[in-house]
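With one protein chain removed, the remaining protein chains of the complex are shown where they sit.
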Amino acid sequence: MRRQRSTLWQLVLLAGVILLCVFPFYWMVTTSLKTQIVALEAPPVWIFEPTLDNYREALFEDGVLRTLVNSLIIAVCTTLLALLLGVPAAFALARFEFRGKKDLWFWFITNRMVSPIVLALPFFLIARNLDLLDKHITLILIYLTFNLPIVIWIVTDQFRGIPYDLDEAARLEGASQFTIMRKICLPLAMPGVAVSAIFSFIFSWNELMFGLILTRSDAKTAPAMAVSFMEGYDLPYGKIMATSTLIVIPVLIFALIASKQLVRGLTMGAVK
Amino acid sequence: MTLKKLLCSAAIATALATGAHAQSDGWSLAKAAEPYKGTTVDVVFLLRPGYEAIEAMLPEFEKETGIKINIIKHPYENALGEQVRDFVAGGDLDIALIDLVWIGSFAENGWIVPVDKIREQYPDIIDPDLDMADFFPLTLDAFGTWDGTVYGLPFDNYSGLMFYNACMLKDAGFDGPPETWEELKDTYGPALTKDGKYAFALQSKRNETQSADSFARVIWPFGGSFLDDNFKSNLMSEGSQAGLKFRQDLMQYMPDGIVAYDHAETVNAFAQGDVAMITEWSAFYSSVVSPDTSAVADCVEIAPEPKGPAGRKPALGGFSLAVAEQADEAEKAAAWLFIQWATSKANAKEYVERGGVSARQSVYNDEELAKSKKFIPALVESWQEGVPEFRPRFAEWPEITEIVQEWGTKMMLGEVSTEDGAKEIGTRMEEVLDAAGYYDGKKPLVQ
Partner (left out) sequence: MRGQVSRRTTLGFIGPAVFGLAIVGIAPLLYAVWTSLHFFNLTKLARVEFIGLENYWTVLTDGVFWQAMGRTFFLLATALPLQIALGLGIALLLHQPGLTLVKTLARLSLVLPMATTYAVVGLLGQVMFNQKFGVVNQLLGGANINWIGDPTNAFAMIIFWDVWQWTPFVALVLLAGLTMVPGEVEEAARLETNSWWTILRHVQLPFLLPGLTAVLILRTADTLKLFDMVFTLTRGGPGAATEFISLMIQRVGFRGFDQGLASAQAVILLIITIILARIYIRVFYKEV
């Protein structure tokens, strides 16, 4: 009897949790399907005739499509670059002994914690001197400040889990460390690499402040675009929510794919 | 008959001759633009009706000239930062969009080109019908001129106007809008604030809106000002304090949370029929009378802003367009051609019909137009007199406005008294002006 009652309670509470997590998304999507007049109705209406006009307008008239493409290019490139630089570094950190290793770790993790505004100010001035404002490459590079630490942390962890005995034979045969990494360890570390790639993508895709300050039109990212709809003279709520939906869908899909490792990624490996 | 014909052709000949004198070989936009075909001009536009109007007319210009106008749209709040960043970076904006309070900064930094320099350098692209005297002198002075030099042509032009909901006023027993600010507060305020509706809304969000639309709007009509003749703070003066205290009092007839209201929220509250009166820029006319965005379109009437003890001192704001110094030769010429076209006498009527507010005096003589746009009489009246330094236009304004915004909202929220707040603004403002060199004679006292 008691058991059943507590199960019932558990069910109700879990349902509440699910509802609270999902409801804002429901509201976002339904608002995106409202015309401006319906969206401004007070109190808000729950049943109405949906329209896709907001999406059409946002995507094709206001150029949200282009900013989504920009975000995609930037997120993919910065992720690839972070992997290219980060995986060998992670291998070294996991397997080599060298001086200053501890300080290097410290430095990498500090980067994860630094407020972007600390870097945004000087980066803007430097980009300005080098004529790098409003270019994709600028964001691709600066996103390394948070992507590289993530890749290094997760992948190092993964490499550590690979026993030395595995490549003992190869080493005796005189294979270089690079060959060992590429041929033997990397295939085994693939899950970690994939997870770190997904994280790198999510963080880059979600980033706002650098996008806001370092781009203007050619390389403008989708979140920066969504913000620029605010404070017009008629606040197009439906369109803002349509743009928000378009921005959020890809990351949600990726996050669900990586849901099992999400916690590990967000805590940089502190929690396994 | 023949005599008449003769006279006619003589008249035409004379007209042609004088015309020819001015334009040597028959000026036309297409011809003037010929050497600059294919040039792309980059410009920042706001998300406001006047910009949409010109955007709709743009294909005509592009077709005639072969010049491509690349518009980058921003909300007002980002427009200054965007442009400053582009100019210091030597970016690719070819035209500066200048709010009246930015002109000192833009001019002193050498980011914009004086009109005379364009005339000198590119005599062939100057429209003989440019007619600078046709702009309302106040708008040309305030929006386009700094320290006696004209840089920009008035493009998106504002005066503060009073928009009122005649239906609500009538229901409360008023035949017309209040004449004075006191009347608005003491008579209209209590009568119209009931059943969840409010008499008035004064947009006061902590950004330029707070300084321009809220703070400055109450100090001037009561005889106050930001600075005295020596450029010291004048905010502790009787007039300034009276204005700021008036604003505190008036808040009881405004919606809660007015300090979070920007233009959009205010116009929206008015358009939804929740607020009976607002003082807003002329540029918002088209959104309050359009049935698509306004539930009270039929009730909207427009008057000049109320008077204060010191007279009618309506809010003044507006944007001019100027050629950017960083543009290359062809871009400069193409930019000028666009600016000249967008602000021209010839296009003024269409611009106004599509929702823009032109600064051309001639267009408002058009009776047909005056009939369809109800804001015209009030606007013309407001522009007859006005305070160009409604907000000081010097290069220090971006710093000073931040101070006014911070302490202005604190006053409204009751976190500081009007005296303490004004003192604080005064001290900080004088520090900025001191550092800039106004007090040791390094800089002329120009605002």
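As written, the chains take the letters A and B, and residue 1 is the first residue of each chain.
Heads up, the rule we're going with is that a residue touches a chain if its C-beta (ideal position, glycine included) is under 8 Å from a C-beta of that chain, and two chains touch if they have at least 3 such contacts.
Since we're looking at a predicted model, the values are computed, not measured.
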item	value
Candidates B:132, B:260 or B:445 - the one touching the absent chain	B:260
Residue among A:20, A:47 or A:172 touching the omitted chain	A:20
Hidden partner interface residues of subunit A, rising order	7, 10-11, 13-15, 17-18, 20-22, 24-25, 27-28, 31, 39-44, 81, 84-86, 88-89, 91-93, 95-98, 101-102, 104-123, 125-126, 141-142, 144-145, 148, 152, 164, 176-178, 181, 202, 205-206, 208-209, 213, 223, 226-227, 230, 237, 240-241, 244, 247-248, 251-252, 254-256, 259, 262-263, 266-267, 270-272
Residue numbers in subunit B that touch the chain omitted from display	80-81, 84-85, 88, 105, 109, 196, 205-207, 255-261, 272, 274, 395, 398-399, 402, 406, 409-410, 412-413, 415, 435
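Note that only the chains that are shown with their structure count from here on.
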item	value
Whole-Å gap between the CA centroids of subunit A and subunit B	41
Subunit B-touching residues of subunit A, taken from the complex the two chains share	36-37, 40, 42, 124, 127-128, 131, 133-134, 213, 216-217, 228-235
In the complex, subunit B residues that touch subunit A	47-49, 70, 72-78, 82, 85-86, 88-91, 262-265, 267-268, 272, 283-284, 287, 292-293
